[in-house]
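Got a structure here, written out as structure tokens. Questions coming.
Yeah, one chain of the complex is gone here, protein chain that is, but the others are all in their spots.
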Amino acid sequence: MSIVTLTTDFQRTDYYIGAVKGAIYTQCPDANIVDITHEVPQYNIARAAYLVKNAYTHFPKGSIHIVSVMSEATIEFAHLVVKFDGHYFVGSDTGLFSLIFGDEAPEEIIELNVSMDSNRLSFPTKDVFTKVAAHIVKGGTISVLGRKINSVTRLIGYQPFIDQDVLRGMVVHIDSFGNAITNISDIIFNNFVKNDPFTVYYRTTSSGIKKISYLYSEVPEGEPLAIFNSANLLEIALHKGSAAALLGIQINSHIRVVVNDR
Amino acid sequence: MSIVTLTTDFQRTDYYIGAVKGAIYTQCPDANIVDITHEVPQYNIARAAYLVKNAYTHFPKGSIHIVSVMSEATIEFAHLVVKFDGHYFVGSDTGLFSLIFGDEAPEEIIELNVSMDSNRLSFPTKDVFTKVAAHIVKGGTISVLGRKINSVTRLIGYQPFIDQDVLRGMVVHIDSFGNAITNISDIIFNNFVKNDPFTVYYRTTSSGIKKISYLYSEVPEGEPLAIFNSANLLEIALHKGSAAALLGIQINSHIRVVVNDR
Partner (left out) sequence: MSIVTLTTDFQRTDYYIGAVKGAIYTQCPDANIVDITHEVPQYNIARAAYLVKNAYTHFPKGSIHIVSVMSEATIEFAHLVVKFDGHYFVGSDTGLFSLIFGDEAPEEIIELNVSMDSNRLSFPTKDVFTKVAAHIVKGGTISVLGRKINSVTRLIGYQPFIDQDVLRGMVVHIDSFGNAITNISDIIFNNFVKNDPFTVYYRTTSSGIKKISYLYSEVPEGEPLAIFNSANLLEIALHKGSAAALLGIQINSHIRVVVNDR
């Protein structure tokens, strides 16, 4: 049973999710459809990419990931199927793919040329993407679905950088617990800090956090902590509280890491 | 694997969805349960019918669609299983079925006479509808589930009509993108307009929309457009915006189509 995941901005109050699932099952009854989320904020490519990037790795190789945000095919934004890291990604080439893949090159990129049964062009997730998924589930190769191209549209995400001995990053996401997830990966952090004492500052005047926790419960309730999350990104959190609400951290808030003696 | 879809007003915060799914899997482990939505506004039959009507067609023939809105069996509202268009629909005869089927006659209508294991009558979706679904999944005929009747309770939906050379319809649904979906189908529209120039008015004083788009992106961002949606209904939308919020269109708003030279 091949897995087809769905990441969309459809919300759950409409029939759109049902229509897409029905279309997939009609074409391949054996597919195993899994919702990542249908609550991507509308038109928010960066958020969709963040969610897919952190979810897909947990699925078996060969899984197919449909991403439906701004999925209408236009002259600027072609429909693509991309093979990357042994997985298949189907969506619109809005820059979404580059935010999922980062600097790594995909194994194969196909610009779709899939005929639609309908002259309604406004619902390509149902009319095009499900056909692509069904084709792959049935064992088809993606090269027959269109023409091969060499790269996806690049959208540059904010990257952390080192400026005068300060590692500067930012908050890219607040999760539903109020945890503030930064763009500072464990690799970047460790390369910078090495084994030296450090402080993570999350506000200009904060006293800072001087250690990395492995559990939220390492600190007293309501106290701030720094932890690497399951996506290996530095996260500012409160034990049993919302860092966002109580520390005033927001998306785009600056995060500084300073090595104490440098 | 037979598909059983669920359209309910249960919301997602309770155990009711879990109980219904558990009851289905206990009776037939091979069923493939698919959520259409659990966010039908409570007691809103028209909305449930709209969602089921537009979702079911995408599923394979033979699928079973449980609709749980006002599903308590009463003297007025019997429990039915209805075969229509090769699909099975299970629910309460509140008028819901007539709004799904429109003027077309179902293939078979059975008023259910299913014994319940419990003397709790308040959760028929779990105690009755899942039994009906399991019976069909296992290959049973519906005629043994009760007595055959000839028609469902009719609830007259608002229909568009022609009045003094104006095609008059209304907005029946605002989707989560703020798109305003009308009750004017492409067939009614084309029969009225033929090949003549036309204007779609969505407010008394609006300048109107003079073409049908095939893509939202055909017009500049923030501009209004008219498009037939995947359910073949005329929709007033904004490219990357909410027609409801920005044009002041609401459910029940009047929509007029005028052929310019008539």
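Per-chain numbering from 1; labels A and B assigned in written order.
Just so we're on the same page, a contact is a pair of C-beta atoms (placed from the backbone, for glycine too) under 8 Å apart; a residue touches a chain by one contact, two chains touch by 3 or more.
Every value quoted in this text rests on a predicted model; they were computed, and no experiment measured them.
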item	value
Touching residue (missing chain; options A:20, A:51 or A:244)	A:51
Hidden-chain contact residue, picked from the options A:138, A:154 or A:240	A:240
Subunit A, residues in touch with the chain not shown (by the definition above)	1, 3, 5, 7, 12, 32, 34-39, 50-52, 54-60, 63, 175-177, 214-217, 227-232, 240
Positions on subunit B contacted by the hidden chain, ascending	10-23, 25-26, 29-30, 33, 42-43, 72-74, 118-123, 126-127
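Please note the rule applied: only the chains that are shown with their structure count from here on.
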item	value
Cα-centroid distance, subunit A relative to subunit B, in whole angstrom	33
